[in-house]
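The following block contains the structure, expressed as structure tokens.
The full complex has more chains than appear here; those shown keep their coordinates.
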Amino acid sequence: MIIVMKNNICEDDLKRVSKIVIEKGLEVSVVKGDEQSIIGIIGDTTKIDPRLIEVDEAVDHVMRVSEPYKLANRAFHPDDTIIEVGNIKIGGDNLVLIAGPCSVESEEQVIEVAKAVKASGANILRGGAFKPRTSPYSFQGMGSNALDLLVAAKKATGLPICTELMDADYLDEFNEKVDIIQIGARNMQNYSLLKRVGQGTKKPILLKRGLSATYEEWLMAAEYIMANGNPNVILCERGIRTFETYTRNTLDLQAIPVLKRLTHLPIIVDPSHAGGKWWLVEPMAKASILAGADGLMIEVHNNPEAALCDGAQSLKPKKYDNLLKEIKELAKFTNKRIQE
Amino acid sequence: MIIVMKNNICEDDLKRVSKIVIEKGLEVSVVKGDEQSIIGIIGDTTKIDPRLIEVDEAVDHVMRVSEPYKLANRAFHPDDTIIEVGNIKIGGDNLVLIAGPCSVESEEQVIEVAKAVKASGANILRGGAFKPRTSPYSFQGMGSNALDLLVAAKKATGLPICTELMDADYLDEFNEKVDIIQIGARNMQNYSLLKRVGQGTKKPILLKRGLSATYEEWLMAAEYIMANGNPNVILCERGIRTFETYTRNTLDLQAIPVLKRLTHLPIIVDPSHAGGKWWLVEPMAKASILAGADGLMIEVHNNPEAALCDGAQSLKPKKYDNLLKEIKELAKFTNKRIQE
């Protein structure tokens, strides 16, 4: 961490500010410039709040030089984290294919879709039980009943299941029934929930990027889960909020190579929510693979016109099947292994 | 709601799409243009998901013409909502002044600050007990103990207290001890929490704007609380996320007159979190008053240099006192009543 002093400060200012740092058990190194002096802080700065040092009148601003996350940081954990769900691997040179309906609507629906996506080559079934909806008047998901239908679909197909947890009160039930617990974009900085899935489970957590979360904030959210005891975090890029409103969100595929550099955690892409339009799913899914994604999470519905939510962004099983054929070919270009 | 059809569609397309709407109990009115036809939907469209209609191949896109919120909508509730907390009024022609430390750190601290802000003219005491922090390694607040210290400060000064609820498990305790329950920016779309403070309390909810929430999304979050049974929602503008990083967030003061038009709910401003720098608080607090805000929420700390969080954006009591002197004069320009 670097403390940048104001112009025209005096020796006493440098001493006073240095003392604040030294009292926290760290070392300082002062660099005096012609106009501006800086104080370099040496040691573990993760526990220092830079904004507190900025309170001092002689300080212009404070800059971090290293990342504030440790457990999620590739610098301290160079090897890829590989998370196992049954016999499916997520991370490393494995490609994971997650698919299923936006929301679980009936036993027939979820089993039909599960069978279809399995036949196409999907490894994990997704399906919404509790749905975060912008409007209180929209369908909010079937709740616990949907969890049982997902379990039935798992029984019917062998596919592990992934669904979103919105309320920590359901954590025990999720622990019992669900294989991957999703934290949605709108809860990415719900720190109470992050702590609870850190402390209360070892199940893999699929952590979606918040709508306006920087890479650092996203990794700090992962760090919350990890620091609370659960190292099994899968990151999921699903588009960010920008000024462009034609698409639901702007898919940030640069996130893939950047995150690969910053962290050892696996990172997958959800092209369905990013664009919000089914015809964007195919090109963006393919592009994601070439960007180096560890997997794809795609909405598939047997009858999108009658879906209770997000039909507009769901693929029909036939389209998904065609897409996976191509994805399997493209995976060869990134040395990712298709899993059966 | 308007359904915009694609170019070159046929009569059958118009009939099929119209039928989808009619089956939901609404009426349609078709307008045929030279190139493009539209279908106007007449009736209560809040329960229609426009994205589902967009699934139809003949539909180009669907546009709302009216707001998807009803209870928060000024069109159906023209008079200002006025929320009472003890003998303090929030909304209408009343100005409310909320102040206190970012986080409660000790009994001495909170009582000292409470007495100081009361002496300056503040009406309500704020103080963080549970703190949402970007880093799991930062001070997370004193938790329940802090609630008791706030109650002690209330006893010492008579000021009602306002603090943030991050986890619905504490709702009973908040119901018992707290006068205004704050929902933080990062939880603005934590729908589980919104439902719980809708169903489980009639205490006023101070709903901060999410970092990248549009006005409509913000009002839909208020609608969640209201539709679940609690009509007492106070909106709080606290800055939004933009490309500018010099300030912590970009304070959007246009939000004040816009929200006044869209909703009957009171709206206040938190200039401390918006800029993240104490020297921005004074000009932005004054500007907020002239923009028509119903109140201000300002961080005041007796020793910002040693604050456990957000000292950089806290005013010292003396500066707050000077500021309130000016605010009281400026309130005359907006016909807002200072409350003693």
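Read from first to last, the chains carry the letters A and B; within each, the first residue is number 1.
What we mean here is this: a residue touches a chain if its C-beta (ideal position, glycine included) is under 8 Å from a C-beta of that chain, and two chains touch if they have at least 3 such contacts.
The model shown is predicted, which means the values in this text are computed figures rather than measured ones.
**Student:** Since every chain here shares one sequence and 2 of them are in place, how many copies does the full complex have in this file?
**Tutor:** Shown in place are 2; the entire complex has 4 copies.
Heads up, the rule we're going with is that only the chains that are shown with their structure count from here on.
**Student:** Just how far, in Å, is the C-alpha centre of chain B from the one of chain A?
**Tutor:** 26
**Student:** Hey, which residues of chain B end up touching chain A in the complex?
**Tutor:** Counting only chain B, the residues touching chain A are 46-47, 49, 51-52, 54-56, 68, 130, 132-138, 140, 166-169, 186-187, 189-193, 195, 211-212, 217, 220, 223-224, 227-228, 241, 276-278, 304-305, 307, 309-313.
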